[in-house]
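A single protein chain has been removed from this complex, and every other one stays in its place.
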């Protein structure tokens, strides 16, 4: 993970579709389903920032969700295409925070906003480890 | 829903078990799984407070999650029995807030803490409706 | 695991409720949700037959689903209570088969029928191991 390979803006957007299994009998996307969609966006963001899922799977250090806050703004529905924009917003020595905005491009509606604090841990011990040094060098303005 | 039928303490606890489908390849309960377990506890709490799932399914007014905050304190694992204690902590005219604590009775560990703000809506329109009057009469100290 | 501790009839029934997260926008229980409910029933059946989830978690041998067949007979809905009856129906040297019937006690409707073939494997290697000897001694008529 080198500073040069990192994007200037620590953000990434992806699109996901709403399938039947995302919805509930109220006719809308179920509140828990958003967190699975956000995990997909978070994994893609992590890879965009140089920390691939394959490395997490093979290696010893993984980011773990320590806290989630999510505001449900408007309901999404079956067959909607949603855009999830994730961004690294804060860097601490052994944790970092991400923000996600879920929008519906078809009408520009904001569907949900989410913030997550992640802790990097050594899988074998569960102990926190330092966040990637290259991240702190590349985006010093994000240091808390 | 009458004041007399309501418990003095607007709280309820239940126990759930951790099955394989709750866990992930990190060997612990997956962060999203807790929100499904908390929904089960929330539904049981609502019924304890006189608002049954059958009524939600049949009727026109349902509580919808407007915001979730959850702190993951310690990992839980396969085969753990978890205790989830839910409590009504705040009442507003068309919303109310609940708090949940997830503990593991076997060792007394606190696993997670969660707060959710719920909005009562009319299903057909998605418009907010007033929270049950009996709740505000029974527990006036919870008015915000 | 001794023959004496085993029930004469290798069957077990449990009840589960249908929550919002089990349903979809069609207003019924989602087809995938049944398999999670059946996993809960299967784990309880396994424990009734002396193979506890705690042992699976701690030990080296776990039962793995090799094949699932499920027929969806009638839809179930939000707030339904479902009864899932599981039964050991066939024993082979390193696999065994289970059958599940999902019914709704309120009206006696059959909701789904499922058959699963399980293989006992050593977790570290993924290699099949022998099914519990006590099972084959207790229920010799189930040998294929």
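The first chain written gets the first letter, and so on, giving A, B and C; residue counts start at 1 in each chain.
Going forward, a residue touches a chain if its C-beta (ideal position, glycine included) is under 8 Å from a C-beta of that chain, and two chains touch if they have at least 3 such contacts.
Not measured: the values here are computed from a predicted model.
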From B:12, B:30 or B:138, residue that would touch the chain that is not displayed: B:30
Contact footprint on subunit A, counting only the chain that is left out: 17, 19-21, 36, 39-40, 43, 52-54, 56-57, 77-79
Absent-chain interface as seen on subunit C, which is shown: 25-26, 31-32, 35-36, 39, 57, 62, 64-72, 75, 123, 126
Absent chain, residues of subunit B that touch it: 20-21, 23-28, 30, 32, 77-78
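One rule holds in what follows: only the chains that are shown with their structure count from here on.
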Chains most often in contact, by C-beta pairs: A-B
Copies subunit A and subunit C - rotation angle from C-alpha fit, nearest 5 degrees: 180
Length of the line joining the C-alpha centres of subunit B and subunit C, rounded to whole Å: 29
Rounded Å distance, subunit A centre to subunit C centre (Cα mean): 35
Whole-Å separation of chain centres (CA-atom averages), subunit A against subunit B: 25
Residues within subunit C bordering two or more other chains: 20-21, 77-78
